[in-house]
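Note that this complex is displayed minus one protein chain, with the remaining chains in position.
Read from first to last, the chains carry the letters A and B; within each, the first residue is number 1.
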Amino acid sequence: MTALLQVKALAVSYGVVPAVDGVSLEIKPGELRVILGANGAGKTTIIKTLFGLLRARAGEISFNEEIDLLRLKPHQIHALGVAWVPEGRQLWNTLSVMDNLRLGGFGMKDKALLERRIEGMLERFPRLRERHNQIAGSLSGGEQQMVAIARALISAPRLVLMDEPSLGLAPLMVREVFDLVREINAMGIAILMVEQNARQALKVAHWAYLLETGRIVESGPAAEIASKESVQAVFLGGHA
Amino acid sequence: MELLLQQLANGLVIGSTYAVVAIGFALAFTVLRVINFAHPDIFMVGMFAGLVGAAQWPALGFAIAILAGALGACFVGFALERAVIAPLRGRDVLMTLIGTLGVAICLQNGMALIAGPDPVAYPALLPRQFVDIGPVALTLRQILNFGISLCLLILVSLYVRRTAFGRATRAIAERPDVAAAFGVNVARICRLTILLASSMAGIAAVSVGVLYGSASAFVGLLYGLKAFICMLVAGNRYFEGVMVVGLAIGVIEALVTGYLSSSLRDAAAFFVLIGVLYFRPNGLFGSYAA
Partner (left out) sequence: MNFASMTPVAIFTLLNVAMALGLYITALSGQLSMATAAIAGVGGYLAAVLTVKFGWPLLPAVCLAAIAGGLVGATLALITLKMRDFILKLTTLAFGEALSVLAFNWDYIGGANSFTGIGLKTNVWTAAAAALIAFYVAWRFDGSRLGFACRAVRDDPLAASAMGVSIAATRTVSFALGGALVGQAGAIQAHYVLVVSPHDLGFFVSLNFIIFLLFGGLQTLWGPILGAALLTILPEALRFTNEYRLILYGLIIVLVVLRRPEGLLTRMPLGSELKVLGFTLRPARPLADTPADRRLRPLPTPLVQPAKIAAQ
């Protein structure tokens, strides 16, 4: 199966300071892969570079093993079927929920299809339907996360990049988010997730990468990574 | 009482022009994150373009002047965006300020060279008659000026709130990275925004030229500073706020001229600025986090 996304020896620096140094990873259609790592390890840097928002110093990123993502602009990358759920939601807080969703499908030519998809999202998330005209900034953290995920799904992407979807949410919400992640993946959408909540993430993922100060130090099937002593000690509190 | 109403009316007329120019500044500042020093001079170019248009096709009068003004201003705005603003994107905002300042100097002095540094007579495209609205006497030109500005402001507001491009514009103003990642072609929308701001300024400029019957290469200085103050007082969170402040400052200036003294008129805007910023450092209606 051709890999949906392949990253080879990616290196990204902020000025003179290297943030990501020689990272290689890939994801196949329909897979759920997770990148684990502490703050400052370079996780968000990787995602932003994937979207063309940061310039890579070295390395290759290819989509479907044929398109070079490093040459494309962010809106072109979106058009390929890649969507983003940013860290901290990053909704457009002065716009309404509906406007946020509409913008999720900005590139779509078929307006009727866009309306149907939005309707579908509101069906799936009844809480959002209640609040669909509310200003996004006034929603609770969990509701904002739902809007962020719905916004990403509007364009029916093939790959969703999620940056710490459970960050700052109450435990009940966290469980809901991970159930949602599983549900999206079950629809056949590949998910590359970046997370600090290793326990939950390793339960849903097929494959895991461990990122430490800009380098991948571990890579393997999720179950295998979860049972490694090193990971257990640092991320899982010392026991499985 | 009559003086009050008259000054109010006068103030609204002047303020409406401030508001239009200020919206141009605000659009450039929030969407492109740039202080476009040349914007008042784009206004000025529009004024002269309208003059040229009216001279070439006198039969079509005001309409052609407006069209010519809009096109002339757009042309300069487009060139400015392409040559100076886009290449400097991502750099320190003060550098773009200086770059646009350089362009402003070129435009002002270039026009002074072509048309002479003194004010030039503007064709009388509209009749000069007075109209009485109750106790207030306004000229036809004043009413039209106000009407045109109001239309422009309403159009901008509708654009920004109801259209897809307008939504994208607000998205870029708030979070440009996320907007780009959801399919918004940021460079194109920035260009569109400058074109919008420029054409608005051009149209308003022609109207002002007809109102006062003269055009000057240095007219930008007058409106530029006031419009900039309007933008600062209003904050950049809501475009409509800038409009309201523009009208308000026009009214305040008219009241100061009428009741205090005309030499304090220019200072009035500054005192408003200091006063507002002391209590609300982010402007009356707030700003984005940036």
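Here is the rule we go by: a contact is a pair of C-beta atoms (placed from the backbone, for glycine too) under 8 Å apart; a residue touches a chain by one contact, two chains touch by 3 or more.
None of these values were measured; they are calculated from a predicted model.
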item	value
Touching residue (missing chain; options B:Val84, B:Val156, B:Ala201 or B:Leu284)	B:Val84
Those residues of chain B which, in the complete complex, touch the missing chain	83-84, 87-88, 91-92, 94-96, 98-99, 101-110, 113, 225, 232, 263, 267, 270-271, 273-274, 277, 281-282
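Going forward, only the chains that are shown with their structure count from here on.
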item	value
Inter-centroid spacing, chain B versus chain A (mean Cα positions, whole Å)	42
Chain B residues within the chain A interface of the complex	164, 167-168, 170-171, 174-175, 177-186, 237, 288
Residue ranges of chain A touching chain B (in the complex, touch as defined)	48, 51-53, 73-75, 77-79, 83-84, 86, 90, 92-95, 99, 102-107, 151, 155
